[in-house]
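The complex appears here minus one protein chain, its other protein chains still in place.
For chain A:
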Amino acid sequence: MSTLQCNRLCFHLKLAILWMFFSGAVFCIHVFASTTEVETNSDAGKFIMKSYFENYESLHDSSFEDFMAHQLSSSLCQGIPDNWNVGVRLSVRELSLIGEGSHRHLSSSIRLQIGAASIPKLPAHLCEVIVIQRLPLGVFADPFELQNPHKHKAFRDIAVFGDTNLELPSFQSNRSAVEFHIDAGSNILFMQNNGTEFNLLLPLHARYQPLDESGYSVVEIGEPDMLMRCSVEGKQHKQSCLFMSPPNEKAKSTSATVAWKIPAGMKAHAGFVSVITFVTALLSTLSIVYASMFWSGTKVSKT
């Protein structure tokens, strides 16, 4: 190929590329471009789990319950003689696992009820429901997947706390938790007696499990923890405070868990798998070495 032809071809290629960029960029910007930007958690201080991890290194049920019972008590709404009498009830109506395999969705149906007699006690304010789904060791949520604006536009905020390493097997990772903030509606005074319901669909992924003789590992996911946070007009500025369901209503029953059966490697395979793997690698190596030495620098006559 002569230099002139090469130069001409390069010129045409550059033109084609420029045209490609221009037309494609115009289309992308004006037709399909989404102007929604993925926001990072700019106001991380409002996340309850962030406060938890400032006090504890990793997520354990006992530590978390201790945190909820004691350290959050200072954030409970003041000025109301008995916070429990406000009659805020957050309950899980249904908890289920949707899908098959290593990628599923945890579906939670949450009901928020505020007793009619209690409504006049609540000042007009802005409230959000906070749902904290603690995840067991064997599963994780992808924080970047949760930032997908198309799937999660109903939520004010979502964040994952704890071990967010997506690649480690469960026996080398720690637990994590997902915190949702959902707008409960600006005028809670008009809420009906039967309350309002929120449906959460949380995409989850299974980690590689510890070896098990049965070939499967069962991971159990419990109900989420729920609170309501309201912005209250204070003397000088707005403050936020928490409402929690009465303690006797927070006890979770064993039926309120979902079980996920995840395939696991079997220790009985370890011996022969290693041997056969190395023997196969060796045989392949010898074949390639033989072929290279026998056929390099020689010709095969055309048929």
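Heads up, the rule we're going with is that a contact is a pair of C-beta atoms (placed from the backbone, for glycine too) under 8 Å apart; a residue touches a chain by one contact, two chains touch by 3 or more; residues count from 1.
The rule is simple: contacts and distances are computed from a predicted model.
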Listed names "S-formylglutathione hydrolase", "Response regulatory domain-containing protein", "Transcription elongation factor SPT5" or "GPI mannosyltransferase 1", with the criterion being the UniProt name of the chain not displayed: "GPI mannosyltransferase 1"
Touching residue (missing chain; options A:S58, A:S96 or A:T285): A:T285
Omitted-chain contact residue, chosen from A:T164, A:T196 or A:S231: A:T164
Touching the absent chain when the full complex is considered, from A:S63, A:S102 or A:N174: A:S102
Missing-partner contacts on chain A, residue numbers: 1, 6, 9-10, 12-13, 16-17, 19-21, 23-25, 27-29, 31-34, 38, 100-103, 144, 150, 164-167, 169, 171-172, 208, 210-211, 215-216, 261-267, 269-270, 273-274, 276-278, 280-282, 284-285, 287-289, 291-293, 295-303
